[in-house]
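The structure follows.
For this view, one protein chain was removed and the others were kept in their places.
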């Protein structure tokens, strides 16, 4: 099939490569001319502007956006002036699913079909294929099946259900990004589960360490129970083989720790993207308790330094009622 | 090698089968004579008592216990009167690692080597092999390498590190169960991450449902954002293919949901075994924050009904200051 | 001063009473004619409609709304057609502060001043006075100072700062309800702190109770440490006198428990109003970690039964990997 791709960063460029491999015709555009030329070398058709791209696509045209969330809306706005009724616009980035619902409403008013695709697979997608969570109108989604199949891990395979191939039509507008949002929330929780476990193992030797005996340090009741020097890299490796906690994240983690068990290259400041936050809000709206996933999110906020004033308030109170003077 | 196995429940019996397959000689004992006879049919040597088992084992003898935690200590007590210096006693059950440390100290006084083995793999271990986390003295652990290899997923394979085969010597007494404890804590966190995510997806249609408008029901701000009927079974399936959250637990979950997406067979009461509790205490002792894993544990406590009085206190307070009368 | 009050429920009616006591002239309206007549008996001027109320107020008119959140916006819409430039509209209910910001923008366009007042004190406000958190334009807030003073606990007292009298001008539109939102979030956390503590004390005798010894029940390591029959009612009473945790909520709690320590009148289902949810969303927006307050909120969601499917997922997983069959 023919498809236009706007946004040739790591994700967009690799998706084009995967589509080209499978024989699709890709018209590509990016604000960076170099990015466009690189993919022209690999068989894509370059476009010099949004208008040029749309002109180069047969009707009905299909355009896939793979852009930072911050500029997706303005690009859709421009495209909606260039594209024609019957065309399809796909947002494969990390949009808030509520924006999808709003956009789909606006675009359907001018005859454009809007599809949202949540994409998982990260930098490994080119090789492994992308897990795709798709929202949008039935007919348009069905028509693009060859594109989704080529991007998915199941490319070249057969199955009764597309879910077994790695892509799925979740429902109407926004449902793809809703499911992706939940996916990322789960990811936060899983990552935190491993992180806390490894942190505890790293502290398993704390009984060997001399401990201050002042009133501001809680005593360690039985130090001889904490005399282990555990090799966390080796332990993550062993868990990959036959344990209940084996996962793809664990595979990656074992690799990272094999390279450097100290993880000293990392400062301890952990970013969060929007999905974790949106999921939490959806839990709040629907009244669904998310204690584990919210803990994972808040832990990241803390790592970013945002618990500082809260802690100062605690110390101020401890000083006020107990005369406690914190250790520095 | 020759080994004695005490405790022929699901785990113990399957381990014997895996050892027999690999050519080891197994002397087996269980309080149920039927369990002993079943394995005799499959090639094991039955024993009629602890004494009989030890008598049937060449010196130095190796005995593996696969017993409920509640009777492990008394069995070790009895065995310590029958076994001789140089023999090895292995606890493959779910003991608290602190008990291991205490036991190892006691048993070394009479010349017995004590090894603790944390075992993961559940009911799938017979087929897939067991992931083994081993604690104990170097020499004894090294001597039993053929046993560990046969039980592990790596049986028949080769690798430079045993971790790649699915077993590992973690350190001195208790370290095997310590690592297994952490493993189970991580398992709690991962399970809860999936559970919360699926719960949210199941509520994604809440905007379609009529909602009471009384003062005790928080209004849903934008119901049209919650109109999705998501197929959670299909979504767990698709995530297995190329997504960041793929894991063995997800494989199992997709299978369970494929069989019955309603999960109506389950009451919602979730048990917890000891490991999650012990891990939390280890976090408390060492000062390592475990917000995600503790949330997962407490969620289970709540599912068991233990938050009832706490909630009644909240309602009593709401009635007292605001005249609120809770809905039933 | 003269003021109009719309909404004569428990809160609105008591505020009118407190204003009348202090010599203010109150024009009152409610959808229930009975509510209007009751206050006419006590000295208020009744109105038969919004229009009638506004007609009865001298210019510039001040109207205070004390309505359920669900009908506040439509009432403001109607009033904005009746009131004139220079008039002041006050929302004393539980609005989302973001709605205040939106409203203030709309109303300033037609010359109306909008003031939001977060009100704490519950059913005790008539007697104790209401703690008022006020947002809105400086001049209008200043002009209404006599009203705020009469409603506050400091009525009749003097102080250098209004905060010492129990009311405060927090900032521009929405800031009053923002601070009230935070106030309620803190309230959730405090309530949960007491509730969890009392729940633990109630379980302090668990070591006396026979315990099933099956594999699905975690054993109690040292039952003799849990043999206390604590009198939680008496303990909440003693904490009121000289302890660090004394508070007004504790005063109320001690009273409730004195009346009925079992709290059997309460089902265990705990409602949540909007503030806790809005606060959590504000924390998410701003990146401020709220682990304690979110735990308190999610605990309420769970009490409402919304963790059910999550728990079923956990049980399904436990059955799948471990063959565990949950207790009912």
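The letters A, B and C name the chains in turn, as written, and every chain counts its residues from 1.
Following the convention adopted for this analysis, a contact is a pair of C-beta atoms (placed from the backbone, for glycine too) under 8 Å apart; a residue touches a chain by one contact, two chains touch by 3 or more.
Just so you know, these numbers come straight off a predicted model, no measurement behind them.
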Chain not shown, its touching partners among those shown: A, B, C
Given C:7, C:92, C:136 or C:153, the one touching the chain that is not displayed: C:153
Listed residues C:120, C:150, C:273 or C:315, member touching the removed chain: C:120
Missing-chain contacts mapped onto chain B: 244, 277, 280-281, 284-291, 294-295, 297-299, 301-302, 304, 306-307, 310, 321
Missing-partner contacts on chain A, residue numbers: 10, 68-70, 122-124, 191-192, 194-196, 198-199, 202-203, 213, 215-219, 248-249, 252-253, 255-257, 263-264, 266-274, 277, 291, 295, 299-300, 302-303, 306-324, 326-328
Where the unshown chain meets chain C, residue by residue: 97-98, 101, 120-122, 125, 128-133, 152-154, 161-168, 170-172, 174-175, 178-179, 182-190, 192-194, 196-197, 199-201, 203-204, 206, 218, 220-222, 224-231, 234-235, 237-239, 241-250, 279, 282-283, 285-293, 295-296, 298-299
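By our rule, only the chains that are shown with their structure count from here on.
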Contact pairs, highest-scoring chain pair: A-B
Whole-Å gap between the CA centroids of chain A and chain B: 30
Inter-chain centre distance, chain A versus chain C - centres from mean C-alpha coordinates, in Å: 37
For chain A, residues that touch 2 or more chains besides their own: 244, 285-291, 295, 298-299
